[in-house]
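Note that one protein chain is taken out, while the other chains of the complex remain in position.
Every chain is named by a letter (A and B) in the order it is written, and numbering of its residues begins at 1.
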Amino acid sequence: MSQTSEPEPAPPASKAGRTKLIAIVVAIVVILVALAAAAIYYFRLGGPCATPASLSDGPATVANPAWTAAPVIQSPEPTDKAIGSPTQAGTITVGFTISLTGRYTVEGTNSLRGLNATESWINTHGGITVGGQTYDVRLKYYNDQSDSGNVNQLYTTLIQQDGAQFLLAPYSSALTTAAAPIADGQDRVMMSHGGAADTIWTSTNRVNLVEVLSPASSYLKGSVDWIKANHSTDRIAVIHESDSFSTLAAQSAITYARSLGLTVVYNASYPTGTTDLSTQLNAAKLACADALIGGGHFNDGLLIMNQLKTTWTPKFVSLLVAVTEPSFQAQLQATANKVLGPSQWESGVTYSPALAQTTGIDWFGPTPAEFTQLYGTLNAGASPSYHSAEAGAALLVLADAIRRANSLNTAAVRAALGTMHIMTFFGEFQIDSRGLQVAHSMVVVQWQAGALKIVQPQDVAESPVQYPYTGS
Amino acid sequence: MADASVIVAQVIFGLIRGILLGCVFALIALGLNLVWGIAKVVNIAHGELVMLGAYGAYFLNLFLGFNPLLTAPIDAALGLAAGLGFYFAILHRELRGKEAITLQSEMVTLVATFGLSLAISNLANIAFTGNFVGIPFDAGSIEIGFLQIPLAGIYVAVLSVVIISLTHVLLNRTYLGNAIRAYSQDIPAAKLMGINPTAVAAIGTGLAFAVTMAGGAFLTTLFPTGINPYMGALYAPISYVIVVLGGPGRMWGSLVGGLTLGIVIDVGQIFLGVEIAYAVAFLLLIPVLLLRPEGILR
Partner (left out) sequence: MNFGRLLRSAPTLWGLAGFLVVLAVWGPWIPTFVLTLLINLLLFASLAYSMNFIAGLTGYVSFGHVVFMGTGAYAWGYVVGTFGWHPLAGIVAGAAVGLALALGIGSVALRFRGVYFAIATLVTALAARNIILVIPALGDGQGIILNLGFEPLTWFYTIWVILGIQVGLTYWVTHGRIGYGLRAIKSDEDAAKALGVDAARLKLFVFAFSGLFAGAAGALNVWTLSGVFPEPAFDLLFSLQMLAMVIIGGMGTLLGPLLGAVAVYLPHNYFLTVAVGAEFIVIGILVTFFALVVPQGIVGALRRYVPTLRGIIE
């Protein structure tokens, strides 16, 4: 740094003018070459070099040398694509980005496995029939590193380079918010499986973004309902992470609880990455709360449970996200017992073709047991989490919508999605005019003697809620 | 929360917790303070040392069952080696032969350690994965009324104060300490007295790293989870504030700064919430720098 600090001599303008002009040209050429090299490198990335991230079993898509092409959006009709491209005729490419590293590694990886499972189910059950022709589903994805800054570039690459005809949203509300405008701008249907914040739909106008899971505001409602029905004098403390999803879930729960006449005696938030909540837990205890609801993601769920050991034993604990992860119980052992948590889905849910028939709606896809089994086969015996199920269901619903629309046209498929009311292994699917999920219902689970049991709602419960929480 | 006795109970708990936390913060900041005071180098990778110390405690617990108190000396030994390595790999180039540290070398070391901090935390992210982990160490707790104070926290707080005192004694009552202080005050004069500046600066850096990594191990007992590759991003700024509060080069200053910060954070969040309590703790630095640049002790 000492070098740059010396005063620079002003270049003598009269001297060596020609060399300088040459140098300017050289400088421009160098910059352009660097840019061209970067561009070529980038194009290659979008082509066959990117296949490490591809799931395709068939021959990889060889991209057209796109630097010769005008910025024309590829037509979603497969017949156009087949020319000059070795893509199998009869393949529907579904593109998405997923978080395989960064903050959402666990959720992203589980989502991807769920997608693999349903992709496999669709392709082994005759694919999707459109206009009398059958198509296989091909997934094409990139790792977005849990960073919304990567989303624009990766989704446009998926659409233009990889010929994705349909899209799935990334995991998390922030990334889904960033990706959604591309679905509208580039005319693709996008299925959201991990962006739960209601405000994505309620605060703006979306066209092509369709939600498959229950929105954030409904996460803690089941727990509040149970308190109201069984211990309506219990005072509630809410301690939640101050990120998009958790704040929305917790604030909706507070509003809902108060509307039911319950008392919320304590409410505090904490930033992502907090390592100490003993002050808040103590405050909740001193405020004479009986029930604790809130939390955020896995790390803070674990933190709350660990610090409850030395601060407070509430009678009722219901935490977001963390509780449904098997490692929650593995790390906490007996402390996890009688802890409740909301879940989008559990393998024990009782959705079935028969139930669909009684409800008067159509059934599509594998049963919960079949999905769990298929998932286990593909992932060395692992059992699916709700993140796996919601992602898998998003692909199933999309496949069914394409089949119903009998077309690969975005508008037709979106229209089909708007009128569908079906049941899959994940539960019911129906959206309102904005694309927001209205039919799917969440369940409440509880760890009981080391096993995760569905305890709410009553009609699908495997076991009644064990109350109170005792700390072990 | 309207009840006054509830608020009093909360404040008592906040104070106790803040003091325990503050002692460990002080130990961590002491490591930064030593390098800052002796070699006039601000180590931006300081937070990463805390992180490595914490992971050291975690892995020794995982594989050998050591508790974090036992791990601290091992961490300290590793830290000593790392400090010597760091001095000769990075600082020696800049400090060698200089009679006083110029602003320019100060900025060079600042930027160099900033690069290191990025590299180390991201290497750790690959090596240890990004999951938050913790050490299940429960030494029991004492009950004050309806509050529980974990004993492990008291142990590490006391040990931290002991280590800070020992460092103070080392610097003020031993030949090595005199040499280090002489070096930090006037390098040419120290040389005239037959002090080898390289040896003194290297030992000082090693000592600083040892203390920091031990502090990282202690920290794990205060938080049940929270060991993660990027934890340095929180403890480095906290250490800067503490050192500025106490005044660079003053070992007791670290303790005062640490306690101030611990109490501001733990009592402050009762009334202001975590977010604002931390914001206040961070922003404390500005008025101190403006009004008392030598630290609040003077």
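We adopt the following convention: contacts are C-beta pairs under 8 Å (C-beta built on N, C-alpha and C of every residue); 3 or more make two chains touch, one makes a residue touch a chain.
Remember, it's a predicted structure, so these values are computed and weren't measured experimentally.
The hidden chain makes contact, of the residues A:Thr91, A:Gln165, A:Gln186 or A:Thr424, with A:Gln186. Among A:Arg113, A:Arg206 or A:Lys453, only A:Arg206 touches the chain left out of the display.
Against the chain not shown here, chain A presents residues 1-8, 11, 13, 16-17, 19-21, 23-24, 27-28, 31-32, 34-35, 38-39, 41-43, 45-46, 49-50, 52-53, 66-67, 69-71, 73, 100-101, 142-145, 147-154, 156-157, 159-161, 173-174, 177-178, 180-182, 184-186, 197, 199-200, 203-206, 241-244, 246-248, 269, 271-272. Of the residues in chain B, those that touch the hidden partner chain are 42, 44, 90, 93-94, 103-104, 106-123, 125-126, 233, 237, 240-241, 244, 273, 275-276, 278-280, 282-283, 285-286, 289-290, 293.
One rule holds for everything that comes next: only the chains that are shown with their structure count from here on.
Within the complex formed with chain B, the residues of chain A that make contact are 1-2, 5, 101-103, 105, 242, 266, 268-271, 273-276, 278-280, 282-283, 285-287, 298-299, 302-303, 306-307, 309-311. Touching chain A in their complex are the following residues of chain B: 1, 6, 9-10, 13-14, 17, 21, 104, 107-108, 130-132, 134, 138, 141, 146-148, 150, 222-226, 228, 230-231, 234, 266, 269-270, 273-275, 278.
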